[in-house]
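My questions all concern the structure below.
With one protein chain withheld, the remaining protein chains of the complex are depicted in position.
And then chain A:
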Amino acid sequence: MSTLDARRVKMAAVRDNVEEIRSRVILGEFGVKNVHTTDFPGNYPGFDDSWDMKRFQKNFRIDVVHLDESSMEFDMVGIDAAIANAFRRILLAEVPTMAIEKVFIYNNTSIVQDEVLAHRLGLIPIKADPRLFEFKNTGEESAEDEASEIDTIQLQLKIKCSRNPRASKDSSDPRELYLNHMVYSRDIQWIPLGNQADVFADSCIRPVHNDILIAQLRPGQELDIVMHCIKGIAKDHAKFSPVATASYRLLPEITLLEPVEGEQAERLKRCFSRGVIDLEDVRGKKVAKVVNSRLDTCSREVLRHVDLKNLVKLGRVRDHFIFTVESTGILPPDVLVTEAIQVLMAKCQRLLGEMDSTDME
């Protein structure tokens, strides 16, 4: 090989290595390599890393994998972790919902203390579209203390436990002996304020789940409670969070560096989650093949096998985010993601607006 050829091979190798550092997170035996985003201008000679909207729009894509009324999974490809993480953080803490904020207890003779009861009520998800309400002004005291139809939902829980007159004499089952001894979220009644009865006629406001146990009563005990729901965000209190969970993971990538056969292939298959590695029959020999690396949990088990660890390369694709969003049921998950993106846009817009108005000196 001539020196020129050798140089060209070396250059290509360096180029491949840089490409790997830029686009993959490497799972090594003793740690994770290349964790941070490094594709900034000036970091790599020969790469144009300045921001290019056209390039972003060309490379960006979203694939919806699963969508139903309570959860969704989608792939977001070609975006940086900083922005994907912003969406995730906003989903968790900054998409507004309606939740019980004020509890007026007129009577509570149950064994649940008033403050515990109030806290339990606050955590019940309320099915009401927060986009149709305004934030309540908390800034000025007393001036805007009245609940109004644009910012408040009023709910009532009025229930009393009594003996069941039709229970058989020798029964010891509380379900038969008493009436109303279990207070569920379904017992909460909506009291429309102002024109709410007309506005929300076709989408009745109620708790998302009917079977949340609030308290247990015995004959003679009663609850008489009025609640006010307001619009809020989970930064203030976790009860306002619209999601049960919102998370992403990077797409795993498994590369076999050499053919793996026979017993080794069997062992390799067992190192990964089911469905990741398949064994193919090639002339009577079992040969391992990566069929679906997406299913892997990235356990790195394979790196504990001395003879296998140098046959595979474990990595994750830096800009391929597999999002999972589980809604609490107040809004569908696709609406939540849409809302989250709009929240980030609103943040930008508000700063831009402020820059224009103050003119920055």
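To be clear about the criterion, contacts are C-beta pairs under 8 Å (C-beta built on N, C-alpha and C of every residue); 3 or more make two chains touch, one makes a residue touch a chain; residues count from 1.
What we mean here is this: contacts and distances are computed from a predicted model.
The listed options are "DNA-directed RNA polymerases I and III subunit RPAC2", "Mediator of RNA polymerase II transcription subunit 18", "Ras-related protein Rab-3" or "Protein ABIL3", and the UniProt record of the chain not shown names that protein "DNA-directed RNA polymerases I and III subunit RPAC2". Summary of contacts with the chain left out: across A:S171, A:N210 or A:Q342, the touching residue is A:Q342. Although one chain is not displayed, its contacts with chain A can still be listed: residues 37, 40-41, 49-51, 53, 56-57, 60-64, 67, 74, 76, 79-80, 82-83, 85-87, 89-90, 94, 96, 135, 137-139, 232-233, 235-236, 334, 337-338, 341-342, 344-345, 347-352, 354-355, 358, 360-361.
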